[in-house]
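Only one structure is covered here, and it is reproduced in the block below.
Heads up, one of the protein chains got dropped from this complex, but the rest are sitting where they should.
Then we have chain A:
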Amino acid sequence: MSLLKVEELSVVFRQRGREDVRAVDGVSFSVAPGETVGLVGESGCGKSVTSLAVMGLLPRRGVLVEGSIAFDGTELLTLPADKLRTLRGRDMAIVFQDPMSSLNPVVPIGVQVTEVLVRHRGLSSGEARAEAAELLRRVGIPDPARRLREYPHQLSGGMRQRALIAAALACSPRLLIADEPTTALDVTIQAQILELLKGLVADTGTALVLITHDLGVVAGMCDTVHVMYSGRIVERASRHELFASPRHPYTAGLLASVPRLDRPRGERLEPIQGSPRDTLPWSRGCAFAPRCRNRVDECARAAPELHGGSHSLRCFNPIEAKAVNR
């Protein structure tokens, strides 16, 4: 039974004097308790907008959201704002990409953690402080009592991200969305933060949506992976399948541009040609066509549909499936 079920989610930004931007276009995915689902893709493919839509954090003016987002059976898109507020921070939480700008610079770390506890669990500020210290300790911040009194600028980048995670975990949410939680951090800290999230899923059965453009992160964490391109999911598979036998040319391109230990020495990394801006509107064909090596005539005539079972694809001319031994 899935905890979060997103179906045919579309998000359109309407700006005066400019063309509408369809940032998310018919995205469906679901996450079960204890499962880690990855959303992967280059910059601008709609990962963050998807996560904001799930959290109900998109601005109401100028944004059109369609489809369905069901959390534990409750439809979030039609849920009144105050009901959504009680879910947010308590049952579902999000960790954002940039730990510096995501913390309020003029509010002590302690308050930024305790405010969630006070709001959702009705703790007194004394109880909340004790609990917050415990949370900081749990996410690996040494000397929590002192850190609670400090301000964001007094903490290192990794420490700030831990503090944000502590605030997100404060009410033991059933769903955690991590939007590029490690992008702003250096490699060793990245590994520590990922370990922390992994431990969390294992210990508490939290459902985790991990958003990243880094397939290396996916490799270590995710059960299921959704590859997005230009607002749509183009390939979906278990992590194992995806890495062993990527079938969409875009996924293959992403994989080819990641350094891997199991690759023959001396083999060159091949970045995908072009940039995410060389995109065809889905209304005219396959969005990836301008950059695709496997392109066939059909690709510029109509948009491919997503089909297939546990390993789904949106492509007219996919890469041959390899036999995957499990």
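Here, a contact is a pair of C-beta atoms (placed from the backbone, for glycine too) under 8 Å apart; a residue touches a chain by one contact, two chains touch by 3 or more; residues count from 1.
Quick note on the criterion: contacts and distances are computed from a predicted model.
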Answering from "Peptide/nickel transport system permease protein", "Phosphocarrier protein HPr", "Putative Lactate utilization protein C" or "Electron transfer flavoprotein subunit alpha/FixB family protein": the UniProt protein name of the missing subunit is "Peptide/nickel transport system permease protein"
Going by the contact rule already stated, which one of A:3, A:23, A:76 or A:103 would touch the omitted chain in the full complex? A:103
From A:12, A:32 or A:57, the answer for touching the chain not displayed is A:57
Which residue from A:27, A:93, A:175 or A:286 sits in contact with the chain not drawn here? A:93
Interface residues of chain A (partner: the chain not displayed): 55, 57, 61, 84-90, 93-94, 96, 98, 101-107, 111, 115-116, 119-120, 151, 153, 164, 167
